[in-house]
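Down below is the structure, laid out as structure tokens.
A single protein chain has been removed from this complex, and every other one stays in its place.
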Amino acid sequence: MDFILEGIYKAFLLLLGGHEETWSAVYATVAVSSISICATVLLGAPLGFLLGYCSFPGRRAVRLVVDTLLSFPTVVIGLIVYGFISRSGPLGELGLLFTLQGIAVGQVMLGLPVVVAMVANAVENADERLEATLLTLGADSTQLLRATLWEVRYHLMLATVAAYGRIVSEVGISMMVGGNIKWHTRTITTAIALETGKGEFAMGVALGLVLLIIAFGVNISVSGLKRRVAK
Amino acid sequence: MKKLITLLLFLVLALPAVAFAEKPVLMMSTTTSTDNTGLLDVLKPAFEAETGIELRWTAVGTGKALAMGQNCDVDVLLVHAPGAEKKFVADGYGVDRTQLMYNDFVIIGPAADPAKVKGMSVSDALKKIGQSGNIFCSRGDNSGTHKKELSLWKESGMAVPEKEAWYVQTGQGMLPTINVANEKNAYTMTDRGTFIKYEASHNGNPPIVILVEGDGALFNQYSAMAVNPKNCPNAKYDLAKKYIDWMASDATQKLIGDFKLMGKQLFTPNAGK
């Protein structure tokens, strides 16, 4: 129990004292989660639109698959990505193993179902007059896509926050694909796993708090955006 | 907004590439317990200063470390599982296996020593613990330490007490397992390094103490192996060779012997012996 209190105290010491290893992990976490969330939204929003808007045979099956993928364990995603980018794997030549970029690939796989499912939902439930209005004002397919995504921007924002939460807190992918290499691919979450594995529980709690502070910072800067985009 | 994202993406993707362009990088796989000793963090800057090679390693379970060597994900391995290592070389995945140092395992238990095994040989001690019905905690997680423990049961002539009520498998790391042993007033086997840390966290006065040590069977031999370039043409064999030679060199061997954890020596260098 006292490791929790010690951890809280330690969190501030680490951040304010400029502890190099912690700040290196902070950089890694922020860098990789940023790439991941950007790619997730850029890919996921249009895909979600297509799933919600178009009718095609097997649409319900696809929807079911996407919803199921929301429960995809991160370690398994990590394993799959490792299988592909390992030197002996089909994409081994890309040299993505043990890199932040490799972790990002896995994290995008993690975040995509969240964004796709929520955007598809929002588009499906959008007012039926939206499509008619956009088309009658002369929008072509691309313009229809963009205007619809803008109309459901509040849901897109929620989806992004949810996906980011999954991405920034995952450890299975970072560990498997990144290798937890100090100074390079050691993120806050893999550092937590390492410290708790060593029995350094206070350090684990401290790093956990650091992660929450990062998430808090991200959400604060986004909440200003949320209010502007609201309703 | 789009421009900002593109710029951010470019920066994050480009930055690491720029940083890496300088030194040659040697990728190593090793075990979590090796990494946890802190020895590698001490040796890394010395190696870099002398050879200009940046050493990077990933610390995983022994099985995974070997698998990574087989998959050509790393260039060199540093593990402590001689049986598995020899098979690795025989199967053609590794070359230039070089023994470097050893640390040891110890049997620990309650200071009161209910089974009265203090000072015995490992085989005798395990037999006695088994007969006495005192609880023995095992990591039970297929780690190198766990495999070592299993081999000790076999050497003592006993079957692994899988189903015995007094044999508790925690499925966890070393420190958590010691904590469980302490809670249950039990015996367990640990590497000396973890015990030194446990001891330090109890201000030198731990409730659970070393009872059996120094038996040859308890030695934990570390060796390095280069990934076989025939199996992995892209492996940096020349860099791996430099590392192995450096680790076996007199100067480094001295560094290894001088390495202290909480003021206590942990490793005994034994390259070429």
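For clarity, chains are labelled A and B in written order, and residue numbers in each chain start from 1.
Just so we're on the same page, a residue touches a chain if its C-beta (ideal position, glycine included) is under 8 Å from a C-beta of that chain, and two chains touch if they have at least 3 such contacts.
Here is the rule we use: contacts and distances are computed from a predicted model.
Missing chain, UniProt name from the options "Cache domain-containing protein", "SigE family RNA polymerase sigma factor", "ABC transporter ATP-binding protein" or "Envelope stress response membrane protein PspC": "ABC transporter ATP-binding protein". In the entire assembly, the chain absent from the figure touches the shown chains A. Touching the missing chain, out of A:61, A:137 or A:220, is residue A:137.
Screening A:2, A:20 or A:127 for touch with the missing chain picks out A:127.
Not every partner is drawn; the one left out touches subunit A at residues 127, 129-130, 132-141, 143, 147, 150-151, 153, 231.
The rule is simple: only the chains that are shown with their structure count from here on.
The geometric centre of subunit A is 33 Å away from that of subunit B, both derived from CA atoms.
Considering their complex, residues 31, 34-35, 38, 42, 86-89, 92, 97-101, 179-182, 184, 194, 197-199 of subunit A touch subunit B.
Those residues of subunit B whose C-beta lies close enough to touch subunit A in the complex are 5, 8-9, 12-13, 15-16, 27, 32, 36, 41, 56-60, 70-73, 173-176, 179, 197-198, 232, 234.
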